[in-house]
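A single protein chain has been omitted from the complex, and every remaining protein chain is retained in its original position.
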Amino acid sequence: MLIEINSLRLSLSGVPILHDVQLSLREGEIYGLLGPNGAGKSTTIAAALGLLVPESGTVRVLGRDPLREPRAVHARLGVLTEQGGFYDWMTAERYLGFFARLYGGSPIASALGDRLARVGLTPRRGQTIGSYSRGMRQRLGLARALLTDPPLLILDEPTSGLDPRGRRDIHDILLALADGGVGILLSTHLLDDVDRLCQRIGIIVEGRTVAEGNVVDLLGASSSPQRFRLRLTAPPPQAEIGNITVLASDGEWWTVDIDPAWNPEAVWPDLFCGGWPITEIRRDSGGLEDLYLALTERTAA
Amino acid sequence: MPILLIAGKEAGELLLSVRGLAWLLVFSVVLSAFSLLLVSDTELSLLDNAQVVYDMTGIATALGGLLALIVGVDTIAGERERGSLVPLLLTTVSRDGILLGKLGGIAVAWVVIYVLAAPYLWAVGSTGQNLSDGLLGLALLGTPVVLGFGFLGMGLGAWLGTARTGLLIGLIVLVLAASPLLLGPSLRQTAVGRAFDAVNPFSAAINAYDAVIIDSVSVAAQATNLAVTAAWFALALWFARASFCRIAR
Partner (left out) sequence: MRRWHIVVVLALILQTLPARAGDLSIELAPDAKNPPAPQMGDNLSFHSIIRSNGPATVEGVIAWLSLVQIDPGREQPVDLEDWSAHKAVTAAALDAGETLEADWPLRLIQAGTYRVVVSAANRDGVDLATSPFEDFVVREKPVVESQRVLPVALAIPILIGIAMSWRRWNA
């Protein structure tokens, strides 16, 4: 287990922020940390990084206590904070070299170039960061997080400010990293990102974990239908299939809800056999959004 | 070595960023304005020449303290607000190592200020008295005073959390410390004035400059004033370390 947080309680300046937070992240897994503004996501991440002292509960990162062994934890951890935090007067190359040295490595040009290439910043490596757009800064932050080839990444809003192509590129990088065994804790408000990237999620509301687990399991356990978008080469047959409801269509893409009691993996064969000319299936985050809204409204009430 | 690396980064912020260069420009313009005022007066007595050198060392110390205070607040609270402090805290460098690196950055800032001030002092004081002793006095006594204000800024930035609040309180302390320049001699001779003078590092530095540059007393005789500035340096350093080690995010 890369991160294990149990029953975490934490106050800041005497104000209780976290009351009962649970979180667990395994190798090769992308975990989405969700919650309304002020719910305690950033505080939870800060506790995992060893920057805040909990009142009670346990925090283990890479098998260690981040408060007692911060340097050992930080040496194998890559972090992208929401603000990024860059030195505008430096070039990207110099910036990465600076941090590489701080981590105790010698900044080999080829290694730095590799990091920049992975995030698509090679053409801009010699320009000062002050001239970078927000999206480019996000990429640079990700490159910095990858400097030490860490087994664990903690990313706070990594695709914030990126255009769709940029977001897709970051998604591909993160999916490839997860395939390689890197565990990724992703804090984000973008449910599309969660939907595409995350196998497991945790939802924090008012300092408590209100839901945690596999996305499919959570959606199945909730009253929210599972929503998908199907690409069809022709309109589907008229015959109804009981566990599926067609919601909308633009002629090419059809949005459907699947009864929450049914596993979608079992529905697709029925559709194919029923003559549905499906060429592509995508999960629509509407189901996840409904789940999120339901949980956050219920808890707020 | 991480400490040198961070100090180098801090120095780069001052010397290679437009904002840092703007501060140095303001500093040099103030000294230039003061120097140019003197050019028109060709009948200065030797005393006035010494007074000019004394005034300019005082200005260099005051402006140095101001710039160090600003750099100190910015290097903690400003970086925190810009989001660049957390990535530093998450490296494998210890808190003390990061702190020492940032202290080194303030030291570099003072060296730059001293190097900038030296030509002005030479220009106005080379035909007068005690220029070399004045430069030595500025180095020996100005250094702990200026660095102390830098450390104070770091401590305030870490303790108070926002750059604006840290800077405001730091400026109040700086103005209080520099108030002997504004008070008349009679007020400084009152019981309260003398007590304040005895513990005020800025007063200690100014009194030492007066003795060395105007009264031609040797620098070696300034042990008491040096002790006051050294105590200020140590106290401010302790405050910076205590505040920084408690910083969370």
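So that you can tell them apart, the chains are marked A and B in the order they are listed, and the count of residues begins at 1 in each.
The working rule: a contact is a pair of C-beta atoms (placed from the backbone, for glycine too) under 8 Å apart; a residue touches a chain by one contact, two chains touch by 3 or more.
Predicted, not measured: the structure shown is a model, and the values here were computed from it.
*Asks:* Given the contact definition stated above, which residue among B:Ala139, B:Val173 or B:Ile214 touches the chain not shown here?
*Replies:* B:Ile214
*Asks:* For the full complex, which residue in B:Met1, B:Leu36 or B:Val192 touches the chain that was left out?
*Replies:* Of these options, the touching residue for the absent chain is B:Leu36.
*Asks:* Quickly run down the residues of chain B that touch the omitted chain.
*Replies:* These residues of chain B touch the chain that is not shown: 16-18, 21-22, 24-25, 28-29, 31-33, 35-36, 38-39, 41-50, 52, 116, 119-120, 122-124, 126-129, 214-216.
The working rule: only the chains that are shown with their structure count from here on.
*Asks:* In their complex, what parts of chain A are in touch with chain B?
*Replies:* For chain A paired with chain B, touching residues are 46, 49, 51-52, 71, 74-75, 77, 79, 81-90, 98-99, 101-104, 144.
*Asks:* Would you tell me which residues of chain B are touching chain A in their complex?
*Replies:* Contacts found on chain B: 2, 5-6, 9, 12-13, 16-18, 79, 82-94, 248-249.
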